[in-house]
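See structure below.
What you see is the complex with one protein chain gone and the rest in place.
Lettered A, B, C, D, E, F, G, H and I in written order, each chain numbered from 1.
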Amino acid sequence: MVAMIDKLEAGQIVSRARFVKGTTWRSLADAIDKPVVWTTAALLGQHALTSDDAWRIGEILELGDDVVEAMQVQPYRGSGTQQIPTDPTIYRFYEALDVYGPALKELIHEEFGDGIMSAINFNVEIERREDPKGDRVVVTLDGKFLDYNW
Amino acid sequence: MVAMIDKLEAGQIVSRARFVKGTTWRSLADAIDKPVVWTTAALLGQHALTSDDAWRIGEILELGDDVVEAMQVQPYRGSGTQQIPTDPTIYRFYEALDVYGPALKELIHEEFGDGIMSAINFNVEIERREDPKGDRVVVTLDGKFLDYNW
Amino acid sequence: MVAMIDKLEAGQIVSRARFVKGTTWRSLADAIDKPVVWTTAALLGQHALTSDDAWRIGEILELGDDVVEAMQVQPYRGSGTQQIPTDPTIYRFYEALDVYGPALKELIHEEFGDGIMSAINFNVEIERREDPKGDRVVVTLDGKFLDYNW
Amino acid sequence: MVAMIDKLEAGQIVSRARFVKGTTWRSLADAIDKPVVWTTAALLGQHALTSDDAWRIGEILELGDDVVEAMQVQPYRGSGTQQIPTDPTIYRFYEALDVYGPALKELIHEEFGDGIMSAINFNVEIERREDPKGDRVVVTLDGKFLDYNW
Amino acid sequence: MVAMIDKLEAGQIVSRARFVKGTTWRSLADAIDKPVVWTTAALLGQHALTSDDAWRIGEILELGDDVVEAMQVQPYRGSGTQQIPTDPTIYRFYEALDVYGPALKELIHEEFGDGIMSAINFNVEIERREDPKGDRVVVTLDGKFLDYNW
Amino acid sequence: MVAMIDKLEAGQIVSRARFVKGTTWRSLADAIDKPVVWTTAALLGQHALTSDDAWRIGEILELGDDVVEAMQVQPYRGSGTQQIPTDPTIYRFYEALDVYGPALKELIHEEFGDGIMSAINFNVEIERREDPKGDRVVVTLDGKFLDYNW
Amino acid sequence: MVAMIDKLEAGQIVSRARFVKGTTWRSLADAIDKPVVWTTAALLGQHALTSDDAWRIGEILELGDDVVEAMQVQPYRGSGTQQIPTDPTIYRFYEALDVYGPALKELIHEEFGDGIMSAINFNVEIERREDPKGDRVVVTLDGKFLDYNW
Amino acid sequence: MVAMIDKLEAGQIVSRARFVKGTTWRSLADAIDKPVVWTTAALLGQHALTSDDAWRIGEILELGDDVVEAMQVQPYRGSGTQQIPTDPTIYRFYEALDVYGPALKELIHEEFGDGIMSAINFNVEIERREDPKGDRVVVTLDGKFLDYNW
Amino acid sequence: MVAMIDKLEAGQIVSRARFVKGTTWRSLADAIDKPVVWTTAALLGQHALTSDDAWRIGEILELGDDVVEAMQVQPYRGSGTQQIPTDPTIYRFYEALDVYGPALKELIHEEFGDGIMSAINFNVEIERREDPKGDRVVVTLDGKFLDYNW
Partner (left out) sequence: MVAMIDKLEAGQIVSRARFVKGTTWRSLADAIDKPVVWTTAALLGQHALTSDDAWRIGEILELGDDVVEAMQVQPYRGSGTQQIPTDPTIYRFYEALDVYGPALKELIHEEFGDGIMSAINFNVEIERREDPKGDRVVVTLDGKFLDYNW
């Protein structure tokens, strides 16, 4: 029987191997020709890679077969429990939602009617925008509108 | 002494008055010449309006003086407790963060070094992008990068 | 200004008025020509009714204008917090999900690939199936498959 | 003494072995002639298999004796704590219940009187329904009605 | 429109009226010819009374029409959230379950096979057993066995 | 130094050994001449066995010395946190308490005055009662009344 | 029908009336000839007073009849949920238990065998002990030992 | 580098070694000439022992060097999270506080003014008081009064 | 009897009256000659004012007698439950503690030995420090060291 490792453990091993080798997430994304946020999320355990892509990453980072296999498995997504994390870099996104979430809801309904922005037919981009007063992080969430369609 | 009403109650009254009159959030934002996400958040109780802006909104929606006053008060921001809401339109944003939050963290650090995207020196925009396969909700989070600067 | 009442309070008033008059949910659904689960959920505060439908229900149940207005307002859906209710009739559904949820996930992925059953482009039906060993409640959840489509 | 492994660990091993061998849940269900949702749930640790069925599965997936034994043990069902999971494929079912649960309760009482849909004398089916606007996941919950019978 | 009162409020009013008049729960149960635990639970809001029984109790305790009506309404059972109460008289039952629950589970399975004791087709009795070392509270839980019957 | 194992681990080993050998809890209880609920609870880690009884059980189930030792240790009782478990066989008892707990409290006070049913000077019995409409699980909780005695 | 007030509200009214009149808890305890901790707890809603004692307190503090009545009602004890309070004067007791609770458990078992200190057949005293390095609060918890007596 | 073991693990090893050897906590306290509650708490991981005392205990119980070292380390005190434990012997203390905590607060303020009983400049004693109606556990909490001293 | 209002409600009334009159917290502190953080905390309900100070504040802000009385009452301090607030201005302090708390603990023990910084014999100051790169908030926590003194 194959030795087992779950996707979150695999994600930690990838993350550490990447750090030790000095490889960037962006270069890993380029190597498999996928968007960078998607690739990073996938390697951290939130998406399944195709077999080819998993072996390609395994080769670059010299990962074991168990890690390569784990990358291809269908994920249980998210953190597992409905709790808000403490890391400040991540928390700021939650805080922004806590403050602006109801406003976004009102404006989605005003513009589109009753429904939601899909988090499945959905993508995220992140970029740096230079600014003389200090560069800015710009994150774009882009999801299909789904109307309540009984 | 003036009768008291808190900012969340004021937000509900504004929201209902707007519905009854058939006024849009966007037209309220135009009336006080502020961005629409900011204005909606402010009217729901997450920012303080200037006295002039509060009276202008009060006039348009025919609100009582207590509501107008509450709009000018400094807010206690957020929902009050660290809990994730159930409304599907709002929840999808939390789900997206739960899935992509750690990837965004990795990429902020890769691009900017150790630090965060500010949620204070920060703004949000929402727009509709037409798409033949179904229109899309596009939300842009734009915050200044702050580095850990001891 | 109009007196305010929220959708959950309106739902309780509808529910009680219906009880007092001996009207069924099914007859209310028929009166506005909508599916019965949708109508019941809407009247309990989980969907917005059109103005015509709201006035039609108001007439049948002799409801106040504030209740009729509240029925038309866009809902904040769900119970508000991510907690599991205690009522046995409702709890059994949660228990079934707790036991069979991971199996449903596996089988959705096996049949459709990576994605979800939409809870927005979605409907529910409930019917009674006669059975000599005791009649059965049959609930059908029917949602569009959405694939992870970056 | 026999080495010990619990049913959830056994479920993870089955799940991985199945992935590695490219076997479907459906073919495993066929091999033991049981419904597919029941079989998947059982192999994930929510039902006990008979000794024959456990050995049959063990043979197909080349599992160790400890896994085969664990499959036959009486389960502690559910996730262990009353918490709502984050995986989007599973979460959508919880969201649907949070929105439609009270309506289902009302309609069960309207049709059957005071009581519940059993989650024990109960089964679940899942099927794909083709639809030109996108195929649909159809899940049927079918449980005996039990009345409050003091 | 009738003034509204919910079943828990009605339960508190009944409880206080009973205290003021010096009436026992047992005599109320006798008045409507129902078991005493059932009656007490019903009057506290956990079961619906028939119209006749509700009016009979209303007469004895001189309750308002709103209370009498609330007694007849279908309940949302339980405390609403999955939390353990602090009152020592109630807590001891939870403590006993926390200590002996897994043992009861094992013995139900040993004696009956896989299944549960129904909490719906179920009744409870309480009695005093005299004992020279101090009288004892004897509570009997009696529920139909339901087997997992797919 | 002795190898260590805690009482809950010991309980799982006992439970598995019993399953593998096909021994019943009842026969284990008979072997040490103790009530069956007490014995089952004790072997699952909720009571301490005497040295003689522990060795007797160890002999029957061919357990290691570390397990036999753990059985004699004073327990930390309960599940450790004030949370309600999900296993349906156990949950039904909690649900019954949630629904009937306040009624039991009222009736204890009506019959005995202010005080509690002890969960320490306390025992539990479980038996099967045959019934043509389906056999019943009968659980009897029997505890000394303790009055608030300052 | 009598106006209703619950025991916690009654406790707040007593507390405030006492403050306004400048009466001490100790003098109230003396007036009804009961221990001071018991009396204070009772007046805050944790014990029932006899009718005579309730009227005596009502007379001293010039309380309404509804408050006097509420004092005589059987309490739901404790704070209602298993949460630790924040007030520093109360929190220190919880902290002491968190640190020394397991040690007290070990020593109770060493001295008395398996069992508990009753919190029902139980009393508490508080006194001031003068000390040149700063006076001390001395709290004595005194409860009957109850052994696990099946 | 030394093998590591934390203070709670060390506490479990001490506790088991003590059980196996039949040594009492009291005799361990005598061996290092410290109060018995302090010593038991310290050995369970809530205080640091001096090097001499740790080696003395290590000798008596024949503990490994890693355990002896862990005993000398500064503790993280308490259980780690603000949760109430389920063990009945410990829970009764929490219940007593839940019921009498507010009364103790009132009486501390009445006697000493605004402030707290320190849980740092603080000690606990436990003793057995013989009583013909059943012996009693007497626990004395003795802490310096600290006034709010800005 | 005086109408009742609790300290938190009184705090909200003070806060609003101050806003309406355009009075600063600092001027209120000066009026009663107390430190500004202490005064603000007291007026928000966390300390008791002397009768003179309460009447002085009442005069300045034209408050009702019930508010003035509530200011003099002994507080239940803190927010009531052990939960972390969402307001960003307050949350940043909690985040800083979550990140630096264990380091502060280590350094207190390194410098002072085993013990704590008192939060009772304790004060807080806040000041603005000008800085060309952006002014800074400087908060100083100053508490007496208390050693574990058994």
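Just so we're on the same page, contacts are C-beta pairs under 8 Å (C-beta built on N, C-alpha and C of every residue); 3 or more make two chains touch, one makes a residue touch a chain.
Predicted model, so just to flag it, every value in this text is computed and none were measured.
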Chains shown that the absent chain touches, full complex: A, B, G, H, I
Residue of A:E62, A:E127 or A:D147 in touch with the missing chain, whole complex considered: A:E62
Chain not shown, touching residues in chain I: 15, 24-26, 36-37, 40-41, 44, 46, 77-79, 82-85, 87-90, 92-112, 115-119, 121-122, 124, 126, 128-129, 131, 133-146
Residues in chain H touching the chain absent from view: 1-2, 4, 6, 69, 72-73, 75-82, 119-120
Those residues of chain G which, in the complete complex, touch the missing chain: 86, 88, 91, 95, 98-99
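Here, only the chains that are shown with their structure count from here on.
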Neighbouring chains common to chain C and chain E, by label: D, F
Equivalent interface to B-D, taken from E-G, C-F or C-E so that over half of the residue contact pairs match: C-F
Length of the line joining the C-alpha centres of chain G and chain I, rounded to whole Å: 29
Distance between chain centroids, defined by C-alpha means - chain E, chain F (Å): 24
Where chain G touches two or more other chains at once, by residue number: 76-79, 82-85, 87-89, 105, 109, 115-116, 118-122, 146
Touching pairs - complete list by chain label: A-B, A-C, A-D, A-I, B-C, B-D, B-I, C-D, C-E, C-F, D-E, D-F, E-F, E-G, E-H, F-G, F-H, G-H, G-I, H-I
